[in-house]
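Just dropping this structure here.
Apart from one protein chain that is not included, each protein chain of the complex appears where it belongs.
Order of writing sets the labels: A, B and C. Residues in every chain begin at 1.
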Amino acid sequence: MPIKTGNQYIERIDRQNINIWYKGTRIEGPLSKHPAFQGLIQTQAEMYNMQCDERYLAQMTYPSPDTGELVGLSFLPPKSVEDLERRRKMIELWSNRHHGFLGRSPDYMNTAIMSLFTAADILEDLHPKYAENLRRYYAYCRDYDITLSHAFIQPQASKISGQIDATEDSIAAKVVEIIDEGMIVTGAFMMATQGATCDEMLVFPTPSPSLVDDDNPFAFAFAVPNDLPGMTFFCRESYAATSTYDHPLSSRYEEMDTLVIFDRVLIPHDRIFYYGDEIYCSRLFGESHFHTHIAHQIITRYIAKTEFFLGVLESLAEEQNAELEPFTILPISRILTFLETFQALRLASEIGASHDKFGFLVPDKGPLLASTIHFSEFYPKMVEMVQNLSSSGLIMITSESDFSSSAGSYLHQYLKGTVSDAWYRNALFRLAWELGAGVFGGRQTQFERLFFGNSETVAWRMYNSYDNHKYFRQIIHEFISPEDPLPNSTTDVASK
Amino acid sequence: MPIKTGNQYIERIDRQNINIWYKGTRIEGPLSKHPAFQGLIQTQAEMYNMQCDERYLAQMTYPSPDTGELVGLSFLPPKSVEDLERRRKMIELWSNRHHGFLGRSPDYMNTAIMSLFTAADILEDLHPKYAENLRRYYAYCRDYDITLSHAFIQPQASKISGQIDATEDSIAAKVVEIIDEGMIVTGAFMMATQGATCDEMLVFPTPSPSLVDDDNPFAFAFAVPNDLPGMTFFCRESYAATSTYDHPLSSRYEEMDTLVIFDRVLIPHDRIFYYGDEIYCSRLFGESHFHTHIAHQIITRYIAKTEFFLGVLESLAEEQNAELEPFTILPISRILTFLETFQALRLASEIGASHDKFGFLVPDKGPLLASTIHFSEFYPKMVEMVQNLSSSGLIMITSESDFSSSAGSYLHQYLKGTVSDAWYRNALFRLAWELGAGVFGGRQTQFERLFFGNSETVAWRMYNSYDNHKYFRQIIHEFISPEDPLPNSTTDVASK
Amino acid sequence: MPIKTGNQYIERIDRQNINIWYKGTRIEGPLSKHPAFQGLIQTQAEMYNMQCDERYLAQMTYPSPDTGELVGLSFLPPKSVEDLERRRKMIELWSNRHHGFLGRSPDYMNTAIMSLFTAADILEDLHPKYAENLRRYYAYCRDYDITLSHAFIQPQASKISGQIDATEDSIAAKVVEIIDEGMIVTGAFMMATQGATCDEMLVFPTPSPSLVDDDNPFAFAFAVPNDLPGMTFFCRESYAATSTYDHPLSSRYEEMDTLVIFDRVLIPHDRIFYYGDEIYCSRLFGESHFHTHIAHQIITRYIAKTEFFLGVLESLAEEQNAELEPFTILPISRILTFLETFQALRLASEIGASHDKFGFLVPDKGPLLASTIHFSEFYPKMVEMVQNLSSSGLIMITSESDFSSSAGSYLHQYLKGTVSDAWYRNALFRLAWELGAGVFGGRQTQFERLFFGNSETVAWRMYNSYDNHKYFRQIIHEFISPEDPLPNSTTDVASK
Partner (left out) sequence: MPIKTGNQYIERIDRQNINIWYKGTRIEGPLSKHPAFQGLIQTQAEMYNMQCDERYLAQMTYPSPDTGELVGLSFLPPKSVEDLERRRKMIELWSNRHHGFLGRSPDYMNTAIMSLFTAADILEDLHPKYAENLRRYYAYCRDYDITLSHAFIQPQASKISGQIDATEDSIAAKVVEIIDEGMIVTGAFMMATQGATCDEMLVFPTPSPSLVDDDNPFAFAFAVPNDLPGMTFFCRESYAATSTYDHPLSSRYEEMDTLVIFDRVLIPHDRIFYYGDEIYCSRLFGESHFHTHIAHQIITRYIAKTEFFLGVLESLAEEQNAELEPFTILPISRILTFLETFQALRLASEIGASHDKFGFLVPDKGPLLASTIHFSEFYPKMVEMVQNLSSSGLIMITSESDFSSSAGSYLHQYLKGTVSDAWYRNALFRLAWELGAGVFGGRQTQFERLFFGNSETVAWRMYNSYDNHKYFRQIIHEFISPEDPLPNSTTDVASK
């Protein structure tokens, strides 16, 4: 069973018996018909259809090494520069489809599980079966085109409890029992984005400190279907609406976030990736170059989103007869500057890629980290540009149905733009509103700003990615106390 | 008929036969029962009740000079420092009630009409009846506690049409005919905030350039009830919700914005404040110190809102056990800095008040202009502080009904805060969400950022408020080419 | 011996036998003739002359309560609002004379010693003679118009040594011996600004932690003449020049910073303000409201400096025919905004002043803290405005002597401004250069930015100045869980 179609994607989601709550009520009936999910599911179905479309098939798939059937190219573990390029082009096709608004576009998690797979060897140390589980699970996802979500952040109360309570009292996520059929897990996880519109969930909490010597019950990772007994999902309020005119973004791209509860959920043995030793959490993420691989997927999403904002700004300027005003040129030029920057950083990450110890090609980390820092700061600024260029137009906008009402002729008369009719101009401002003042846009801003952590966290990550701090101090030392005034003759010694 | 109660306010609103459209349908039935309006109407009714409450009566009212009955203190034209203080305390009571979220708190328009009233004399030049109309209308508003809205910005298409089309073809708002009963007006106005939840509307467009010699049809001002024949209101999408737990702000403070169409509306003669001569628009606003008087109302609203954000930040910090973290201290100290600043600027505007040529006391303009520039920049920063301090907590929040569902015990267990239970902590984050990512907050940011115009407009206003630019150049001239090195011996010569 | 004249000031400075080193050489001969000091000494002499000038005498002096002779008004401990106003006007006269460039204008240290004097009572607890010493020293400074400097920051090596070395090994400043004639002190102090151009120095280090139970040798404060045996001063490089055309600021206002070494300096008993108990350091500063009193002096200096920058910007704009350009209006309006802000904060600090437990009137702390935070951020922005408005004119400027050379006619021809001749225009850009790119301006920026500590320090100070953090959380608590929806009826409850 290779790449799936949109219909297959929908069928699987609808077939699940997921225990999911929305505003105090358990959702019954197919998710694909539920207003909070239908738009996103439809968008995602169209994306799955793309990879089955003959126009894209070659660019978006490759033959499974196990089955020979065509599977999604974002599952491909890169071993050559060509692999990286193929991955990039595939990611770009989907990103241009969703314009960067889907943080959980399937290629994101496909890349994530691919990344963990590349480092499966390290699990051999703990137990060969864990390595085997991870490899098999990856192949399963790839060959069945499994749509994944992941969960790793626990609620604050869980974290505090994990630090101060005795192991048995702690409400931090933990393994409460090992039985013949598997391990039993209890705990809560924040922010499983698209938790409900995926097939399975990958769970890998940061282990709490444990007082016990071994078999740390807080240290584990696994993947399971979303509808195991004991699993409960809570949704936040949906930001979706049904009119693509009135809510052009949320009607298509609203990815529900969920809080997931595990209440004595049985995890089968073959779905456990490690258990009991907390160092495997950081080893697995570090040695699989998890952040680097996903950042290479994300930077293409950044580029698509930046281009979308550029289009919005250029459209707002044109529609308000302000294309050549300084207050228009300045923000647009700034977006162009960052568009060049993200494209250059992506290029540099590919050109500078190097093979890891397992033989996989890892993009250069530095440019990708730089892109995450830039985007987390620049995205809110693009939103502000939309706000400034829309002014009161961001607020006083009418609805699709107003135009077709018996009073609609007033709108056609008075709401014209410089080059467009009232209907289009109003649609453009509705789009600006969703980006710049609506709730969908509010979540996007928060998501982009904090996806890789707050400013201290990302600064530390960048600082630690360099191991040549002494090199730069040495430049100064030789400048102040020169012994040999001649510089090194090799290019770019600083960057590695 | 003096100050009105909340019930009287509601009755009048509901009694109107307003032609108002929401999402393609004309609203039938009482507005106070309509989901888009009921929360705001309820809040405003409670505010009107305050002024009838014996605990506040003395602080919020004064006897009408015409009737002797108690009327709202925000109608009081200040003639002394004590008047300014009384006005400020009254405004503070309402601001603390709505925490600064109501841009159209009744004291705003009461202050606006009071301000125009103080300059009614200038209309004598054009025609004594205009001056008389304005004075009578002010007294009517004051003595009947009329709830007002205003409209002056026209849609972009109207503005362009006013510049390029012949007068008869222009869709800019204009007087199309003068008849015995009054003048007939056609045109459209953006952004009549609370247009539907008021009794009457004050209309004073910026006149388009006119090619005709006199009787400029684009130059006029008037006030009318909201339900005259020919008036049509269009609403934007409502941001209101009914649960005060889930939407603590929008359920109380959502002020609907409306687009108002005048289609051959007959304006009775006694409601016309001027007509035909475009210079009266700028004269009336300038010589009534319109901006200064309303800015003195607004600065108290700023202070209430700043305090509210301070409380939110302090609560988020406490609930996340981060009260003494640098990333908490820095934003909170910054809010305290601006809280001191706004309080000082308000004080300076009162201490520095001076009498105008009509004998009314006008607060000092400079400090108030400074406050509007500071707040338009600082408000979005406070929102960003909420975003940064809430992190993913701004997104993954559950609903009131989830807590009472059969699955709610999970929430009580896992969503606790540092000092509060899960229910309160979740409520706090819902509040942070409405401020920092929700649609209500999005409009608030746009409103505060651009209320007095974009950054160029407000810079010009401040620049032009000074007439001593030479004085400052003279400091430099004397420094470079000193004749008398001794400074002036009087205090503060620069500030006037 | 009352207020001194400029000549008396110079004579005393020149009479000192100070051990001061400049670029490896001990300075011999009168400081008032030394290029590094003469400009500043001349400026300061003119300032002292002002207080003896009959035009200013009444505004700048008051009769000594001890001698009845006229003494400097900045020594006056304020007990009434009128006292605060008199102090402010006196400070303003000097500030307008030096345009805010003198951080050690005599009124600064006069205010400092006055402030410590007001809290002398607390030293009674430690020993009555300490209280008596402080009171007498204050009276001595006031009645003899002593020009003071102060020193409290130690070099980093001293601080580290104070933390890790045994008391006897530590190089942190300490009392090494007590003998009949007084206490013997050894240590080093950074940044005694104007250390050499003052009569005496006030020394009050932050005590290092001590392991001994009592008689902490690191805890002490005293004041001594600058030329005691064992004292050595090191100067930084001078930024002064002699041409007031070429270096209009540094030729007048360059305040030398010095590193002061105490090598077994004998401090007479009557000059010791406390010794041996480290808590008196923080008590003396806290209970004398040291920061608040000096901040009230400083805010007037801020205002004078802000006006000076305003004049520079306005002049640059005029001279380049750019007065009405948006890139000119924006920065000028911003300076006006902060000028209003500083004036309002000063006013608020005076109106909100309250009596301390010793009966002295202390300005309100909050507005003054706010001013220090604003100015430390805004000053560098004003410098940037000068840079942006001067462009390459900041760099390519000629010298006074070029104009009078045989080639000077070229300059007169080609360097004209819009309204001025080449000589004046070039002088204006030289001034802009000293502010925006010269070394004098560089020190000013660093001084203003960091005078009250880095951004974390000032944030903490502001945070801790409030004791009503609960009040603001309570606003939110009542909003979320209202019991009584009515707000408090008193004004401004939040600000205290």
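Note that a residue touches a chain if its C-beta (ideal position, glycine included) is under 8 Å from a C-beta of that chain, and two chains touch if they have at least 3 such contacts.
Since this is a predicted model, take the numbers as computed values, not measurements.
Visitor: List the neighbours, among the chains on screen, of the chain that has been left out.
Guide: Within the full complex, the chain left out of view touches A, C.
Visitor: Who touches the missing chain here, A:K33, A:K129 or A:R473?
Guide: If we include the chain that is not displayed, A:R473 is the one touching it.
Visitor: Considering the whole complex, which of C:T167, C:S399 or C:S465 touches the chain not shown?
Guide: Checking the options C:T167, C:S399 or C:S465, the one contacting the hidden chain is C:S399.
Visitor: I need the residue numbers on chain A that touch the omitted chain, in ascending order.
Guide: 46, 50, 53, 55-56, 59, 88-89, 92-93, 96-97, 99, 248, 303, 307-308, 310-312, 314-315, 318, 326, 329-330, 332-334, 336-341, 343-345, 347-348, 351, 366-367, 369-370, 373-374, 424, 427-428, 431, 455-456, 458-460, 462-463, 465-466, 469, 472-477, 479-481, 485-489, 491-492, 494-495
Visitor: For chain C, which positions touch the chain that isn't shown here?
Guide: 21, 23-26, 153, 155-158, 160, 171, 188, 190-191, 232, 234, 236-237, 246, 257-259, 261, 263, 320-321, 327, 380, 384, 387-388, 390-405, 407-408, 410-411, 413-418, 422, 433, 436-439, 441-443, 445-447, 449-450, 454, 456
In this text, only the chains that are shown with their structure count from here on.
Visitor: Using CA atoms for the superposition, what rotation angle relates chain A to chain C, in steps of 5 degrees?
Guide: 180
Visitor: Round to the nearest whole Å and give the separation of the Cα centres of chain A and chain B.
Guide: Going by mean C-alpha positions, chain A sits 41 Å from chain B.
Visitor: Let me have the rounded angstrom distance from the C-alpha centre of chain A over to the C-alpha centre of chain C, please.
Guide: The computed centroid separation for chain A versus chain C comes out at 53 Å.
Visitor: With centres defined as the mean C-alpha position, give me the chain B-chain C separation in Å.
Guide: 42
Visitor: Which residue numbers or ranges of chain A touch two or more of the other chains?
Guide: In chain A, no residue touches at least two other chains, as defined above.
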